[in-house]
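FYI, not all chains are in this one, though none of them got moved.
Labels run A and B following the written order; every chain starts at residue 1.
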């Protein structure tokens, strides 16, 4: 089974119109859109078709990250939007229960305590909508401020709720308000910051059951390992940086074979989940391979030094282990 | 002929998606949408049909005001969006040259000189796209700052360009970022501020050929005339406030008959243009009349004390006089 652990919802036109109204009116006044089943089914079917085209059995879908509007004032804007997106995802899953799992977006409006909107929405999504994980945006200011690092105690209430609900978090930043840092590049930089912050703060000592997946192959970290290996020695850490890194999971949403090989060597084949973000940034034709950049299955398959067991881990079993709510236990992986 | 001088474009779904991308990515990176004619024609035809339903011959269409994103950082966002909207309007006009005239939105990003983006876009719209007027948003900060009043010299370069191009401006604010002031209410308040600022600063002494239309019946001013009449006496103004007010034009986009009667008495039937903003805020069914609130033609027709000449002025001739670029001269009104 091919599980694509990193994908985002495709939205019907009514959603974009609602988003526009939220931006113009800042939730005052507003009426919630009622999107007919036909509209939802149309985009869901498109998504299923795109999965079929590349041989994906199941996608874990979350809100489109760069459209999360975490920094658009006031907080009620992202609350309404996040609820809308999560509800759409739930309808996808209900329509195609064999093809989708829901991963929740969180209404992370900057400068508010997590208990106000974030944790209630996570609880709603998991307990009422049957979601299996959540996104975590390390910078809810979207480049406008200086948020606490993910290792900061500010985030502990979220980690507590996640471990109680037994759901992992996918590190994935949202939009970018900085003219010099596109959202697609900010994804990468925020992942590097997240990794260093979580490992530096020893967050997994405090929350040993916390499970974190870092998207896009971990930002810059696997490529810049030497730098952090040396710092660990200088700081006199008991664990090497390589040992610390194994507490995290990563996905393969990095569209170059050499990079994925580097990732697998550094992070280990037990810690890497198949993920493509398809359709998304990588959905354009690579003139060399003749396939879309985000058609990653052949890339993984072409890595010769992987064993079959390792490939199965990457494509399926690592994901099952990390997302225990996603499948029944009585299956092949453990 | 019934000319609806105040209407806004209806947008195809692709536009909302583009807007969403601009908000998430702040124009970095972005690709401009190419919207097929079929999509544009579909919404244009809907708009024509809604005009036919209420007997409107021609609509003057401008960008949807509350979606103008004048305050969304950086300025390139609203520049791209405004260009997109104005180009769409031009396509409507091209498709239905007998039914539409274009009124330009301006990329009024806060804190930038008007010469940077605003005046070039006005010039492009008038000289290249054949537009006949423009919107003016008195608060480009959309409630986040304290902009100069419309009577301030900051705005003179725009007034100079408008008079040189011989196009009027429709005072109409954009979105609202304040949780306590919805955009629809901000429209009203900004119109009151605009009237008082322009008249207080004697802007029409400096720009005698400038033509300004105040939307929605002039905000609160016609209802609060007494207050300003008294101030004029206290300040020792040569002109009464009523005399000053006659330098401005207003539209009928105020969905109550008593209010429109008050407006016509205060502003005079020579200074009021028919306008409905249809479809828009008023597009819901009035349980008393059984018609939509923005179906304003029967309302004007039911004001018994108006002469036929006055009705024709309101429905057609005042608009022709204010917008000289909109029609050929050789017609009934002068």
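What we mean here is this: a contact is a pair of C-beta atoms (placed from the backbone, for glycine too) under 8 Å apart; a residue touches a chain by one contact, two chains touch by 3 or more.
Predicted model, so just to flag it, every value in this text is computed and none were measured.
Whole-complex copy count, one sequence throughout, 2 copies displayed: 6.
What we mean here is this: only the chains that are shown with their structure count from here on.
Superposing the C-alpha atoms of chain A onto chain B requires a rotation of 180 degrees, rounded to the nearest 5.
One finds 44 Å separating the Cα centroids of chain A and chain B. Residues of chain B that touch chain A in their complex: 13, 16-17, 19-21, 23-29, 64, 66-69, 72-74, 76, 174-184.
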